[in-house]
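In this view, the complex is presented without one of its protein chains, the others remaining in place.
The letters A, B and C name the chains in turn, as written, and every chain counts its residues from 1.
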Amino acid sequence: MSDATTSGRLAHHFESLEQQHESALLGMWAFLAQEVMFFGGLFTCYVVYRNLYHDAFVEGSHHLDVFLGTVNTAVLIGSSLTIALGVRSAQLGRPRATAGFIGATIALALVFFGIKSVEYWAKYEHGLIPGLAWHPEPGASPQLGIFFGLYFVMTGMHALHMLIGLGLMVVVGWRALRGRYGPDNFIGVEVLGLYWHFVDLVWIFLFPLLYLLGRHAH
Amino acid sequence: MSVPGAATARTAEPSNYLNAEYSIKSWFLTLDHKRIGLLYLAGLTFFFTLGGLFAVLIRLELLTPEGDLFQSETYNKLFTMHGIFMVFFFLLPSIPAVLGNFFLPLMIGARDLAFPKLNLLSWYIYMVGGLFTLYAMVAGGVDTGWTFYTPYSSVYANSHVIAAALGIFISGFSSILTGVNFIATIHTMRAPGLTWFRMPLFVWAHYATSLIMVLGTPVIAITIVLVAIERLFGVGIFDPAKGGDPILFQHLFWFYSHPAVYIMILPGMGVISEIVACFSRKRIFGYHIIAMSSLAIAVLGFLVWGHHMFVSGQSIYAGILFSLLSMLVAIPSAIKVFNWTATLYRGSIRFDTPMLYTLGFIGLFTIGGLTGIFLASLAVDVHVHDTYFIVAHFHYVMVGGMVMAYLGGLHFYWPKMFGRLYPETLAKIAAVMIFVGFNLTFFPQFLLGYLGMPRRYHAYPEEFQVLNVLSTAGASILGLGFALPMGYLIWSLFRGKPAGNNPWGASGLEWQTQSPPISHNFDEVPIVTEEAYAYDTLRPPAAASPEQEEVLHV
Amino acid sequence: MFEDFSFFPEAASTVAGRVDAIYLFLVVVTIFFVGLISAALLIFSVRYRRGRGHAPEQVHGSIALEILWSAIPLLIVLFVFGWSAKVFFDVRTVPTEGMEVFVTGKQWMWKLQHPTGHREINSLHVPKGQAVILTMTSEDVIHDFYVPAFRVKQDVVPGMYSQLWFEATKTGTYHLFCAEYCGTKHSQMIGEIVVLEPAAYEAWLAGNPAGRNPVEAGKVLFENLRCATCHAAGSGQRGPDLAGRFGEQVRMRDGQTVIFDENYARQSILEPKSHIVAGFEELMPTYEGQVSEDEILQLIAYIKSLSTGDEEPK
Partner (left out) sequence: MSDHDVLPLRVYFGVFGTLLALTGLTTWIAYQDFGNLNTTIALVIASIKVVLVVLWFMHVKQSSGLVRIFALSGFFWLMILFGYTLSDYFTRTSVRGWE
C-alpha cells in the first residue's frame, strides 16, 4: 500500500473503492455506537445520582462557570464546523484546503483545552477535586463529591477523546498535505470528521447537564 | 511459533498461508486474518491452561472441608484469577477470535476481514490486556471475584485490583474492535450471490455476537475504569460512605456481563449448526428460525441483566420484570436445540470427533440452560443465588456448552487450518473423557447448591464433603481429558496424515479452498448460487470411499 | 464424612415447602426435556447412522413444529414465572406483626440484637411459629444473610437497610451463611440459627442478661444527642414532630413525597440535607460520624415506637 497511485489506495482485499468506502463508513458508525454506550455508562450514573441527590447536583452546578462553559461550547461547535468543511474540501478534491481546515480545528481544540484548564485550575484552587484537592466549604452537601467525581470523569473522558482526536488530526492533516486523498478517496478524512463530531455531541449533552440544570433555583 | 506443517513437507506442498513466509516478523506483523487467528489460538491456549491450573488448585483445596491447603486469601485469589482468565481471556474470545477470525472471511468468500490492521491491533490489545492481568497475578493477585463488586473492590480489597481492572478494560477494546470488524465485513464483503439467507449459520451467529460486543463491552469498560478511579482518588461513585450506591455498580456490570454470556455461547451455537449439518449430511432444519433466533438472543439478552440481582436490594418490581424477560430469552435457545435435534432426523449420520462434541454440547447445554430457568424463577433463585447451584449452572453452559463447541469446532476445522488430520481414536477417547469428567465434576455441584453450600467458600461444613470429593475426582478426569487434545493436536501438525481439501465432505466456501488455504483465500472471488448446506447437490462425502474411511479412523 | 450426608436440605420455614415445590416441578420439567432430547438424539443416531445405506432426506423445516416447540416451553416458563413471582412476592413482603431483630454485618461477623435488648454474635435464637423480621445493614462491604433451611437470603448492603423475614416451623439448629463474597474470611462469616419452642425461647431470654432494649437505648440516645431539643413532641416548631409518623408519606420541599421508612430515617439522621421536609428549614445538623450503625438502628427503633404506641416498653 505504499505506492501513491489512486488505484493503490484500494486495499488488496476489496473489490472496489466503493466497497472499501462503504465498509469503512459502516465500521466507523458501529464504533460510534460503541462510544455512545461508553459515555452512556457515565450518563447512567449521572441520571441516577441526580435523581437521588438533586440538591447536591444543583449546588454542584453553581460551582461551575457558565460563561466559560458557554464559550467552550461555542468553540467546540466551531471546530465541528471547520472539520465538516475539511471533509467537504476533501470531497471536492482540495487537499490544501482540507489540511487548512484540519489545522483550524486543531487550533480550536487547543482553545477548548486552554479554557478547560482554566476551569480545572479554579476547581483545584477551590478544593473541589475529589481525591486530589478536596476541601469544600463547610456546609456543602455531603454528596457534592459525587457531583464533582462525575464532573471530572465525564469531562476528563471527553478531553481524552479530544486528545485522541488531536492525534488523528495531525496524522490525517499530514496525509492530506501529501496528497493522499482524492475526490474518490477521502474516507480517512470523513472518518476523522465523524469521530470529531461525536466528541462534539458528547459535549452538547454534558454542557447543560453539568453547567445549566438547576441554575434557575436559588 | 514455528510453521510445522510447511516445514516437514516443504517439497511438494503448494504455497499456502503457513508457508508463504517464515520470518518471525511475518507472524507478528501479519495482516492475514488466518495467521491472526492462530496468534489468538496461541494466546488463548496459554490463558486456558493457566485458568485450568487455578481450577485444579481450587478443586484440591475443596477436597477437605477445612481450609488446609491454602490460606483464605490465596484461595480467594485463585477463584478470582480463574474466573478472570477463563472469562475475559479465554472464553469470550475463544471461538470468535480463533475460528471466527479464520473462517468468517472464507465462509463469505472474502479475501480478508474489512480492516486487517485493526484485526492485528485487536490481538495486540488483547495481549497487552492479558499482560496487565498477568502482572496483577504475579504481583500478588486479585481477590475480588471476577464480578468486582463494590465497595469491596473499590475500597476494602488490598490486592492488585487496579492492574487487573486495567487489563480487563484494555482487553475489552480488543473485543469491541473485533466486533466492529466482523460487522463491517459481513455487511459489505459477502461474495456476489451470497445473500443474507444463504449465509452459513456460523456467520449469523457471529453477526449477533458482534452486536453484543460492540454495544455491551463499552459499558463494562467504563464501569471498571470507575472502579479503578475510585481506588485511586476515592471519588465515591460506588461507595456508600460517600453517598454512592453499590447496587448501581451491579447494574452497570451486569448490563454487559449478562449479554456477555451470550457472547460466550452464540458462536458455539454457530459452530454446532455447521457440524450438525455436515455430519448428518442434511440441510439444517429450520434454517431461518435458527438465524433469527441468534439475533433474538442478542437483543433480548440485553433486557434481563437484573436476574443476577434478585436479592441485591434491587426493587422487587424490577426483579419481577427481569425474571419475566429472562424466561422469554430462553425460548430462542430452546428453539435452536429442537432444530438441531430435528436435523438428525432422516439424516445420514457419522460420529467423527466433532460430532461427538456436538452431541455432548446439545445435551449439556440443555441441562445448563434449563437450570438457568431455575435461576430465573425468583423464589428458587432466592435460595440458590450465590451457591454452588450457580457454579454448576454456568459451568454447564460455559464448559459443557461453549468449551465443547470450541473443541468440536477446533477438531472440525483443524484439517482445513493445517492440512493435517489428528488421530481419530485418541480424539474420541478424549471427547468421552471430557464428557464423563465434566459431568462428574459439575453435576454434584447442583446438589451441593440446593443443599445450601455458598460459592467462594474456602472452607465448608463437613456434611458437604462427599459431593465435593466426587467433584474433585471428576475434575481430574476432566483435566486429563483436556490435556489429551493439547498433545495430539500439536503432534498432528508434524505427523498427521494429509487431510485433503474437504475431509468431511462439507458444504460451504471454506471447504472449497485448498488446505491450508492460500494467503489470499481465493484466487478468484467465488460466485454463490445456492444456500448454505446444499447437501443434496454435494458430491458424496469422502467417507464413501473405504480407504478414506480408514485414514480417518487410524 | 458420611454422617450428615443427604441430597435434600432440611425445610424448616413456612416458605421452604413452597420453594421446594417450584424446584421439584422444575426438576421434573428438566428431566422431561433432557430425556426427550437425549432420547431423540440417541434414536436418530442409531436409526440414521451412516452406512445403513439410505440417502439423507433434505427437509427444510416445519412451521407447525416450530410453533409447537416454541409455544410449549413458553407456556411452561410463563407458568413457572407466575408461580415463583407469587412466592417471591410473599417472601419479600414483610408482615406487619413480628419479632423485630436488628442485624449488622461486618467483616467478618454477624451482630444481632433482639427486641428485648439481648445481643448475640454469629448466632440467633428465635421462637418457633412466630414471624421474625430482620432489619439489616452492613458496616463495610456487602454481605448476605442466608439460611438454607429457611430458603431465604438477602444482601446486607452498607448505606441502606434491607429486610428479610421468616417463620420457623421446626426446632433445631440451622446454618447461617454469608452468601455474598466479602473478603478474606468470607467463608468464616458463618453462624447458626437456633429455633426454640416459644417457652424455651422465653427461658433462654431469661437465662441471659439483656442489654438495654433498642427502643430504650434509642430513647436515651435521643436525649443525649439533643434530638429532643428540636423534635420533642409539642416542643418548638424547629423540627417536625416525629410521633405517629413512621410509615406515612412525607412531603418534601421540592414537591416529592417519600415514605417514612427505615432508610428514610437513616438518611435524615446522616444526611439531613438530602431531603428537606416541606415547611421546615435546613436546620438539622448531620450526625454522620457521631453515631454507629447500631446506634442508628436504636434511634430508629425509638422513632418507630413513637408510632406504634408502645413507646413505654414492658
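Simple rule for what comes next: a contact is a pair of C-beta atoms (placed from the backbone, for glycine too) under 8 Å apart; a residue touches a chain by one contact, two chains touch by 3 or more.
Everything quoted here is computed from the prediction, not taken from an experiment.
Enquirer: Looking beyond the chains shown, say which of B:Ala20, B:Leu295 or B:Leu321 touches the absent one.
Expert: B:Leu321
Enquirer: Sort through C:Ser62, C:Thr169, C:Gln188 or C:Asn263 and give me the one touching the missing partner chain.
Expert: Of these options, the touching residue for the absent chain is C:Asn263.
Enquirer: Touching the left-out chain: which of A:Leu32, A:Ala109, A:Val153 or A:Ala176?
Expert: A:Leu32
Enquirer: Footprint of the hidden chain on chain A, which residues?
Expert: Considering the whole complex, chain A reaches the absent chain at 21-22, 25-26, 29-30, 32-37, 40-41, 43-44, 47-48, 51-52, 66, 70, 73-74, 77-78, 80-81, 84-85, 88, 91-92, 183-184, 186, 190, 193-194, 197, 200-201, 204-205, 207-209, 211-217.
Enquirer: Which parts of chain B are in contact with the chain that was left out?
Expert: Contact residues on chain B toward the absent chain are 187, 215, 219, 247-248, 251-252, 255, 302-303, 305-306, 314-318, 321-322.
Throughout what follows, only the chains that are shown with their structure count from here on.
Enquirer: Which of line, ring, star, complete or other matches the graph of chains that touch?
Expert: Here the contact pattern is complete, since every chain touches every other one.
Enquirer: If you tally the C-beta contacts, which comes out ahead, A-C or B-C?
Expert: More contacting C-beta pairs are found at B-C.
Enquirer: Taking each chain's centre as the mean position of its Cα atoms, how many Å separate chain A from chain C?
Expert: So the centroids are 45 Å from each other.
Enquirer: Which chain C residues touch at least two other chains?
Expert: Within chain C, residues 271 contact more than one other chain.
Enquirer: Do you know which chain A residues sit against two or more other chains?
Expert: Chain A, residues with two or more chain partners: 52-53, 56, 142-143.
Enquirer: Considering the complex alone, what residue numbers of chain A touch chain B?
Expert: 11-15, 19, 22-24, 26-27, 30-31, 33-35, 37-42, 44-45, 48-49, 52-53, 56, 130-132, 142-143, 145-146, 149-150, 152-153, 157
Enquirer: Spell out the residues on chain B that touch chain C in their complex, using ranges where they run on.
Expert: 67, 72-73, 76, 143-145, 147, 149, 151-152, 155-157, 240-241, 243, 245-247, 280-283, 285-289, 310-313, 316, 319-320, 323-324, 327-328, 330-331, 334-335, 337-339, 341-342, 344-351, 359, 362-363, 366-367, 370-371, 373-374, 376-380, 382-383, 385-387, 447, 450-452, 454-463, 465-466, 469, 535-536, 543
Enquirer: Taking the touch rule as given, give the residues of chain A at its contact with chain C in the complex, in rising order.
Expert: Result: residues 52-56, 141-143 of chain A touch chain C.
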